[in-house]
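One chain of protein is taken out of this complex; the other chains stay put.
Naming follows writing order (A, B and C), and every chain is counted from residue 1.
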Amino acid sequence: MIVKVVAYGIARDILKSADCSIDLKEATTIAGLKEVLLQQYPDFSKLASLRFAVGEEYQTDSYTLVAGQEVVIIPPVSGG
Amino acid sequence: MIVKVVAYGIARDILKSADCSIDLKEATTIAGLKEVLLQQYPDFSKLASLRFAVGEEYQTDSYTLVAGQEVVIIPPVSGG
Amino acid sequence: MEGIDIQLYDRKIIEREVEAFVYDPSCGGIVSFVGKVRDATQNKQVLRLEFESYEPMAIKEMRKIAQQVLERWSVKKIAIHHRIGVLQIEDTAVVISVSAPHRKDAFVACQYAIDTLKETVPIWKKEIFEDGEVWVAAHP
Partner (left out) sequence: MEGIDIQLYDRKIIEREVEAFVYDPSCGGIVSFVGKVRDATQNKQVLRLEFESYEPMAIKEMRKIAQQVLERWSVKKIAIHHRIGVLQIEDTAVVISVSAPHRKDAFVACQYAIDTLKETVPIWKKEIFEDGEVWVAAHP
C-alpha cells in the first residue's frame, strides 16, 4: 500500500523533499514506517526525537496505517 | 519625651489627623508606644496588623525611641 | 543598582514601558504581572479607588524586593511600576516585569515580587462605594 509522508523542518531536509510516497506492506504500523524511514534515510536516527502525526494528531508506535493515508513526520519541535 | 507620630490610611482616620505629638517616658520602645496608642485610640486594636517604621524602615517591638523621633504607623498594607 | 527600575506615580501605567526596561538581548523570556482594579468586592459595586503611599519608604521597600530578586535568581532585570491616586475600575494598579535567560527564573522571581509587594510595601487602597468607603485589608 502507498502512504504519503509529509515532512517539516529538519525532516524535510533529510527527506530532501516536503513529501513523498512510500510503499509499505498492508497494516504497517507507525513503528514499521519508522523502520523503513530509518533504513532509507539514516540521518533520522541522529534526531533527538521522532514523532508522527495522522489527522493532525500525534499517533503512537502501534497506530496502524491504511492505504492512502497522509503521515506527517514531526522532528523535535522548537517553538516558543 | 515627645515623639512625632505620622499616620497613613486607616491609621490616619483613627488618629483623626495625619500626625500628632505624643508624650512618652524616656526610652519607651515601639511596644510601649503601641500600648499608649491602643489606650488612647482603641480602634487600633481592630486592625489586622499594626507595624511601625522609623527612618523609612520597619522596626520591631523592642526598638527604643528617642526624643524628637518620627514614628510612622503602618496599618495593613493593600498595594498591588 | 543596575537592572532595577522602580517607579511610583499618579498617572496611567504604560505596560510596554515597564517591559521595555527589562528587555535584554541575552534573555529569551520576560514574565510580567499586571494587577488590575476589580469591579466588585463582596458584590458591592465599587465606584472608584484611592491609592495612597508612604512614598519614600514604599520606593525603598520595592527596591529591596528588586534587589532580593536579582540576588536569589538568575534574573537580568526587574521593573516595578505602581500607581497611586484615584483609579477607576479596569485601571492598572501595578506592573512587574522580569527578564531572565531561563524562563523558570523569570516566573518564580515575578511571583515572589508581587507576593512580597503585597505584604511589605506601604501602599493603601480605599474602595469608594455609593454608601461609604473601606480601607482594603485593614480589618481581619
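Everything below uses one rule, namely that a contact is a pair of C-beta atoms (placed from the backbone, for glycine too) under 8 Å apart; a residue touches a chain by one contact, two chains touch by 3 or more.
All values reported here derive from a predicted model rather than from experimental measurement.
Although one chain is omitted from the display, it touches the following shown chains in the full assembly: A, C. Residues of chain A that touch the chain left out of the display are 6, 8-10, 13, 46-48, 53, 56-58, 72, 74-80. Within the complete assembly, residues 15-16, 19, 23, 25-39, 89-90, 101, 103-104, 106-107, 110-111, 114 of chain C touch the chain that is not shown.
The criterion applied here is as follows: only the chains that are shown with their structure count from here on.
The centroid of the Cα atoms in chain A and the matching centroid in chain B are 72 Å apart.
Chain contacts: chain A has no residue touching two or more partner chains. Multi-chain contact residues, meaning those touching two or more other chains, do not occur anywhere in chain C.
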